[in-house]
Every structure is written in C-alpha cells, then in structure tokens.
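The complex appears here without one of its protein chains, the remainder shown in place.
Residue numbering begins at 1 within each chain, and the chains themselves are lettered A, B and C in the order written.
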Amino acid sequence: MDLTKDNAVWIYDRMVTIRAFEERVAKLFADGRIPGFVHLYAGEEAVAVGVCAHLGDRDYITSTHRGHGHCIAKGVPLGEMMAELFGKVGGSCKGKGGSMHIADVSRGMLGANGIVGGGPPLACGAGLTIKRKGTGGVVVCFFGDGAAEQGTTHEGMNLAAIWKLPVVFVAENNQFAESTPVGYHCAASSIADRAAAYNMPGVLVDGYDVVAVHEAAAEAVERARRGDGPSLIEAKTWRYFGHFEGDQVTYRTAEQSAAYREHDPLTWFARQAVDRGLLTAEEVEQRDRAAEAAVDEAIEFADRSPLPAPEEALTDVYVSYR
Amino acid sequence: MDLTKDNAVWIYDRMVTIRAFEERVAKLFADGRIPGFVHLYAGEEAVAVGVCAHLGDRDYITSTHRGHGHCIAKGVPLGEMMAELFGKVGGSCKGKGGSMHIADVSRGMLGANGIVGGGPPLACGAGLTIKRKGTGGVVVCFFGDGAAEQGTTHEGMNLAAIWKLPVVFVAENNQFAESTPVGYHCAASSIADRAAAYNMPGVLVDGYDVVAVHEAAAEAVERARRGDGPSLIEAKTWRYFGHFEGDQVTYRTAEQSAAYREHDPLTWFARQAVDRGLLTAEEVEQRDRAAEAAVDEAIEFADRSPLPAPEEALTDVYVSYR
Amino acid sequence: MAVATRTLTFREAVNEALAVEMERDPDVVLMGEDVAGGATVEGFEQEDAWGGVLGVTKGLVQRFGRDRVLDTPISESGYIGAAVGAASTGLRPVAELMFVDFFGVCMDQIFNQGAKLRYMFGGKAKVPMVIRTMIGAGFRAAGQHSGCHYSVFTHMPGLKTVVPSTPADAKGLLAASIRDDDPVLFFEHKLLYDTSGEVPEGEYVVELGRADVKREGDGATVVAIGRMVPFALEAAEGLAAEGAEVEVLDPRTLSPLDEDAILGSVRKTRRLVVVDEDNPRCSMATDIAALVASRAFDHLDAPPQLVTAPHTPVPFSPVLEDFYVPSPDRIVEAVRATL
Partner (left out) sequence: MAVATRTLTFREAVNEALAVEMERDPDVVLMGEDVAGGATVEGFEQEDAWGGVLGVTKGLVQRFGRDRVLDTPISESGYIGAAVGAASTGLRPVAELMFVDFFGVCMDQIFNQGAKLRYMFGGKAKVPMVIRTMIGAGFRAAGQHSGCHYSVFTHMPGLKTVVPSTPADAKGLLAASIRDDDPVLFFEHKLLYDTSGEVPEGEYVVELGRADVKREGDGATVVAIGRMVPFALEAAEGLAAEGAEVEVLDPRTLSPLDEDAILGSVRKTRRLVVVDEDNPRCSMATDIAALVASRAFDHLDAPPQLVTAPHTPVPFSPVLEDFYVPSPDRIVEAVRATL
C-alpha cells in the first residue's frame, strides 16, 4: 500500500472512531437514551474513510439515512453529533434533525437524508456550484445498493455525466436494502456495471479493504478535480448491526456476519499497517483508547447540552417570513 | 425479408394510414380545427407498425404524448381518434382526453401520456396482470429518447427485469427531446446500451427500416411470451414535423430532414415489397387511396359527432362517489 | 343481528382486513418494500423476514405466497405506477407507500396517472387500487418520516382518502377501500398501531363517505381526524367534568367527505372545532371550516376554531415534537373559546 504514515494514522483513527461511536450509540439506544430511527454504519467504515481521506474543506459530501460514518469521516465534531442524537440544543442541527438529518454544511457535509435516493441530485447541485465558482472542489455522493433502484440516482448520474460535474458516486453495497437482498432488488449483476449507462468509469472494490477503496477513490477524485467528470465506485460491504436499531435481522445468518467480522476492516488494516511499519502496535492501541475517550467526551458534551425550549419548534423554517 | 404477403399488406396499410392521418391532422390544426398540443408521428411509422405487427387482442401497449401512430398500429378506430382530437362525444375518450390522452383500453391501448416517462411503470403493471392471470399476453412500452432520462424509465426497466415481466421496451429515438438533441441529454452512446444495466437484451435498429424493426420485435415479443422477461429495443428514427404543431424547428436543418425523407420508410418498404413480389404497384396505390379514404371517413365521423354538454365535465371522475 | 367481535390492535385489524379480502378475491395482490421481506433469501422462500417495517403485513406471505405478496425495490414510482397499470387491466393491487412523506418520489403515478386515468379516458377505464401509507408524528422519526399530508391527496380529483381512528374502522374501511373501484389512499397513523378495540370477525365492511359520531353531545362539534380522535375524546372527558357535552365527529373518509353529517352536527351544536394533525395551510382543517362557514353560517354562534400542527416541518427532539403535535389541552381551550 502506498500510504504515508500520516495517511495510515488518519485512516485508522477515523475508522476506529466511527466504530467506537456506533457501538456506543447502539448501547445508548438500547438504554432508551436515543429515540427514533437509528441506522448504524459499523462494518462499513472502510468505505467512508477510504473515500473521505481524499477530501478537504472545499469538498462536499451527500449522505444517507446511515450517515454517522460519513459525518465522522468528513470531520463533523463528535460532541455535536451525539448531542443531535440526544435532541439537544448543542446538536449539529440544534436537535431538530436527529440521526437521519445530521448535517454540517460549514464542513461540507450536506446532510444525512431520510429519503433513499435523495442525495444524487443534491450532489449534482454542489458540483454545479463548484464548477461555476471554479473552486477546484469535488463532491462525493454516498448511496446504498437499495438507492440504486431509485429514479433520482439514475437522473443524478446522467446529469453529472452530461454536465461533466466533479462528482464521485459511491455505491455502498452492503448487500441488503432493509431485509431485501441486492440480488433480488437489482437487475444488474453489479451496480458498478451501470456506470456504462452514463459513459463514466465504474469500478467494483472490496469495501472491507480500506486500501483498495482509498486507491479507487484517488483516481475518481483526481478525475473529478481535473474537470473530466463523474465516476462510480461500488464498494461491497456489510453492516454489523441490523438495518436500524431494533431490527431482529432474520434475513441474514449469524455465520455470514461472523465471516465478515473475521475480516474486520479495522483489525485487517491495523495488521497491514503494523506489518508495513506504518503504525506500531502501541499507536494502534493508543488510537483505540483515544477513540473511546473521544466518544466519552462526546457523550459528556451531549449530556451537558440543554434541551431546546418547546417554542424552538417554530423557528428556522425560513430565513425570513413577511 | 421473411414476411408473408399478409404481413406486408398489413404493415404497409398501417404505415400509410398513420401517414395520411398525421398529414391531415397537421392541416386541420393549421386551419384551427384542432386545439391544444398535437405531436405528430409522421416519419416514425415503421417503429409502431413493425412492433405492433406482433401484437393481438390479449396484448397491451403504453404510449407517449406522440401517440397517434401507436393507436393506429394497435387498432384504435380512426373515427374515434379524430373525434377525440375534435373534442367530440364520439371520441375515444368522449372528448375529455384529446391528443395527449387518446386511449382505448378495450383494444389494449393504455393511453397516450402527457407525462414523459409516465408509461414504463404502467407497462409493468399490465405485465403483472398478464403474468398473474397467465393470459400469455405481452406489453409494449413505447418511450422517446428524452424519456430515457426520466427516473421512471429506470425504475420500470429494473422492475420488469427482476419480476421477469412480459414487457418489451421500445425507445423511439428520434434524436431530439423537443429542441434538445439526444447527444446532449443522454450520457450513454446508445439507449440500447442501458439494457445491460438491467441484464436484459438490448438492440439498436434502424427505425426507418420496418423489416429490421419487425425482426427485432419478433425476438423480443417471443422472449416475453416465453416468460423469459423484458427486452429493450432502440429504434433510431426522425420526425418529419416539429415537436408539436406550431414548432418552428429551428434546431434541425432542412437538409437533415430532406435526407431522411429520401429514405422514407413507406416508399422504401413499398419498393422492397414490390421488388420481392409481396405487393404489386397497384396494391400499393390502392392502399394509398384506401388510407386517404379512411381518413376522410374519420373526419366525417368526427364532424358528425356532437360536442359534449358542458356539464359532462363533471362526470367520469369516479366510478362512484358516496 | 349481532356480529361476533374480539379485541384486536389497530395493527392486527389492518392485517386481518388484508387477509380476509385476499382470501375473498384472488385478484387482490400486495406490493411494497419488505411487505414480506427477505425475498429470495434462503429459508424465507414462503415466509416473511419482516412483514412490513412495523410488522403490519406479517404472516400474509405465508398464507398467500410470493406471487401475491410482492417485495419491491426502492422504486416507488415504479411499483405504484405498476399498481395503476395492474388495476386498469384487471387486478386489485394494494400498494404500500411506507411513509406518506415519500409521496414526493411517486406522486405523478398517483395523481396524474392513477387518479386521472378514468376521467381522461372518458370513463372507459377504472383503477381499483389502494395505497396504504403511514402518517403521523410522535415517533421521533423527524422531518421526513412524520407528516400527514392527506390534504394533498384530498385536493386531487379522482382519489379517495381514508383515515381510520379505531381498529374496527381500520378493518372495515380497508375492506371497503379494496372493494372500491376507484383509487383510494388509506392512511394509517403509526401511533395508533398499538391501540386496541373490539373488531368484528370475518368479512366486515364500513362504507366509504360516512362519518361516525364517536361521542354524542350538543355543546360543540369537534371534528377530529386520525389520532386526533382519541385526543378529542380525552378532551371531551375533561370538558364533560365542566358540564360541556361536546360531540366528537370522525369523518373517517376525507374524500368523499360526509358533509351532511358535519353540517348536521354543527346545526345542532352551533359551534365548530376542527382538530387536524396536518400542517395548517390549505388543510383539512381549513376545508371543513370553510365548508361550515359557507354552508351553515347562520347556525354558527362562534367563530370556527382550528387546532392543527404549526406551519413547520416535524422536528426531531421529543420536546419539540411534543410541542408540534396538537394536544388534548389545546382542544379543550379551543372548545372553551367557542362556548
């Protein structure tokens, strides 16, 4: 892997932070401290992190209902995220959005989205702004395998292609849309194959191998920055938790999940990085502890943050109204 | 061409009837006798006729805003069609639909459609009925090149593929969506290429060659009847008139249209059929005259048909309401 | 003759209506995302992995098989449009739009195709289909999973709209909707699923277009919709203690609307309060208030009171969402204002 030490540290740090965050959120949900629909990203860390490793302040991402990992990879503060899940004033959205709408436009995170397929058109728009203003930025559009069947995904990819927008479409194929397997809902053998329908490069990568994701994304991001237009990356992955918290996951076997856990993207990457001398075992452990500490802090921040006043429900609808 | 004489007669008859109907509608529109939006099919006859030659009573078609040709090819009576364009009680839709909504469900014609991309989902539904009831029928879904960019077309093709529905998708690529060329609005080199995105056969045919269309359709219809699922046929064609009556057609050159007229699908087919002894020159002329006569009759029928009573506007909204 | 009943939850009542009608008519088919769940997954060939996101359609695939209980891709325009096409060619599809908030990705097939097909074709076709969809706030599901918006569908000619408030009505009205020859939007409030009540056994049909008096009274007419009906009844209890006997009227069907029942009740009570969980503008609340103001003006002794959600999306934080949803207290105040 041609990663620098800094790359490796950043990648491992973000992956383990996402993992720690999600596992804690699962507990908090079970304890009844987080209400609503919560879709966890654990297992898919290598996708968001491998891609976002190439992004900076001028870049944007659009996300999905499963957005925590994207937020963390794009640099949204954990405390504000946790406070949002708690419905507190200190949350990224002042408690108005919750898990399905976490956003931080100031950091280029254009929002989780409660609508499957909601993101691709929005990504095209951010790409249009970048192109018009010549900022040299790129937009990454994350979407799930289920979202591949939504008309907006088709329209977004075609539009990005004909307008040569700097958009990288990343299909997170965790092989299920809720309880429906991709082999049932998707007529294509591979989502990446659909890139041909828009004359854009399409590549299928192992979403459990953060290095492979990182490499594929490097090329797609470069292409977009050059002004050569969009690309499609399909990352095959697997979620460790249910579709949402509360899901009994009757449609997958424990064996399947166990098999994936054996190739856990975090431990796999840590081993590789240590073998190649990019990280030391101590650094790995230190990152693990740091991640846990960061999540502890986030929870404390969220706990300290006050609940909004009820009347706050009436604000922020418009910039001005009369 | 492996056509029987009957095939040849039917094909020529329908093509020339469509041509005669559309040219007369153009005149009637110019004379102010037909109101509203009218999209003419002249030039594209070989597509509707070559495909519908394989259809019978148990089969359905979904159409577009440019639906006259589809209606005639599926056997909708000319008089009722013309009366509909006139807004008369004797019209296919009692004057309530007009050109953009001509329909005749009793003859398997599920309606012209004012919404681009409106048809594909409807076609899947008709296919579902056929499959569930085991009638052995098929559904042909006609759509334009512009409709290929509508999300519903993507959703319809994917759904037809995963449910193995007996649907034949026919992309009528007349190379423009209003004044926008397919090369601009469509990222794919060919609409037929998109079949791969749904694991269905896709073929590009010369839409000016009714025999080629007829052959491609034979295979797709057979496949659908066998229960092997949908196919996509892209027929490259050209419309002789403007997008709608009144269009000044500034986006195409007279030369382009002239070039197409030189290979007019009707005269081309007539010549071939006569050369191969499938038709005699007399029969061709006779068909030409018969078509004109049929349109004359249709106009007389439409003229004789009364205008609806104004209050008729309030009926046919529901089967029952309270 | 007395019908045998037993206690069922709202969820069970909806499930039973589907089962009874599918038993009765082989043309009735179900489709939607994970309405069975686990399609093509080994071990789930004829079983459901989910039975709907909140388990409402559980067990149906076991009884009727995957030919009649169809999992769909996330292609609402595709499969709801397919329901329209199927309905106009001989089936009676019941399509599920998981949350009404998703109507924006498939509205064309609903209001331009399904709703208008019969009219545009001069009455020469019909579209007997039902779209079941979840509505309502209170689930902490935030801005894109908590709306009502039945007003948008009631506005559209060609559609019928039904909002049940009790398990018995849910069963009877869903059966009527499935047997109806026009497209029907059937709205299920997710916070009513666990409520229970007496439900008739076997075939049970509640005619569309008939309101139901959930509580008799002559103090004021409270017209409430969906989850607002139990809220209105709770408010009525409190008011009764103050000596005000309010009448709680549940339209049950919004299109067609039982205008006579509403006007009749107001002529009796001379006061109107409309309780609607939907956003206030161009809503059922304004629709009913305008109906009464224009048709029973001389019978009104006080201005109509509208109790609705505010003109805002649904917020996530429980404190905010609880403020958003109309409360029994607000209903009590509104009634008092008319007395």
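Here is the rule we use: contacts are C-beta pairs under 8 Å (C-beta built on N, C-alpha and C of every residue); 3 or more make two chains touch, one makes a residue touch a chain.
Values in this document were obtained by computation on a predicted structure and should not be read as measured data.
Partners of the chain left out, restricted to shown chains and counted across the full complex, are A, B, C. Across the entire complex, the residue among A:P35, A:G50, A:G69 or A:G118 in touch with the chain not shown is A:G118. Within the complete assembly, A:G91 is the residue of A:G36, A:G91, A:G146 or A:G229 that touches the hidden chain. Screening C:V61, C:A82 or C:I110 for touch with the missing chain picks out C:I110. If you put the hidden chain back, the residue from B:A8, B:L28, B:A46 or B:V116 that touches it is B:V116. Panel shows chain C; residues 77, 101-112, 115-116, 119-120, 142-144, 149, 151-152, 154-158, 255, 257, 278-279, 281-287, 289-295, 297-298, 300, 302-306, 310-313, 315 of it touch the chain omitted from the view.
On the side of chain A, the interface with the absent chain consists of residues 60, 62, 91-97, 101, 103-106, 110-111, 113-115, 118, 120-130, 132-133, 151-152, 155-156, 158-159, 162-163, 315-322, using the contact rule stated above. Panel shows chain B; residues 35-37, 84, 87-88, 93, 95-98, 100-101, 113-117, 146-147, 149-152, 177-181, 183-186, 250-252, 307-314, 317 of it touch the chain omitted from the view.
The definition used in the following text is that only the chains that are shown with their structure count from here on.
Chain centre most remote from that of chain C: B (centre = mean of CA atoms).
As a whole-number value, the distance joining the C-alpha centres of chain A and chain B reads 45 Å. Here the spacing of chain A and chain C, counted between their Cα centres, is 36 Å.
Residue positions of chain C touching 2 or more other chains: 72-73, 75, 77-78.
In chain B, the residues touching two or more other chains are 151-152, 155, 158, 162.
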